[in-house]
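In this view, the complex is presented without one of its protein chains, the others remaining in place.
So, chain A:
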Amino acid sequence: MHSFGYRANALLTFAVTILAFICAIASFSDNFSNQTPSAQIQILNINWFQKQPHGNDEVSLTLNITADLQSLFTWNTKQVFAFVAAEYKTSKNSLNQVSLWDAIIPEKEQANFWIQISNKYRFIDQGHNLRGKEFNLTLHWHVMPKTGKMFADKIVMSGYRLPNAYR
């Protein structure tokens, strides 16, 4: 009962149990953080809007994104993954979500930002339904913890509209 093997085994089991317990508590504590993120997106310019040779509409936009995601960071946060997606409905598809831009925010200080870029990923429709289309721009975030449960949420901004004609 007192050999090295038994002692090592007991120590290891105890250490692993405590570690698992600490990870669970760390993750659980994330439920208590008060989160008040805010964001605004402006479409500065429609760079071009065309029907591609394969028949699908494509549009290129310049976006101005302002956001304050600092309240999402807790001591158990490794990074926050933020992305902007355009959401719209067509006659063929009940929902289309196209990610236009994303960023990895590793630290709280970098979570209050202002950026002006053209869309990082191509905004291509399945079809040619985008003329005059109304769409929402949604800022999603995904909080990736140092250990435990991941949280995701979003802010929906509506009222954006594509031009009626190609340009």
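To be clear about the criterion, contacts are C-beta pairs under 8 Å (C-beta built on N, C-alpha and C of every residue); 3 or more make two chains touch, one makes a residue touch a chain; residues count from 1.
As a convention for this text, contacts and distances are computed from a predicted model.
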Omitted chain, identified by the protein name its UniProt record gives, among "AP-4 complex subunit mu-1 isoform X2", "Myotubularin-related protein 9", "signal peptidase I" or "Carbonic anhydrase": "signal peptidase I"
Residue in contact with the excluded chain [from A:49, A:83 or A:135]: A:83
Selected residue (touches chain absent from view) among A:38, A:52, A:93 or A:116: A:93
Options A:7, A:146 or A:161, residue touching the unrepresented chain: A:146
Absent chain, residues of chain A that touch it: 23, 27, 78-79, 81, 83, 85, 91-99, 102, 104, 106, 121, 126, 140, 142, 144-150, 152, 154
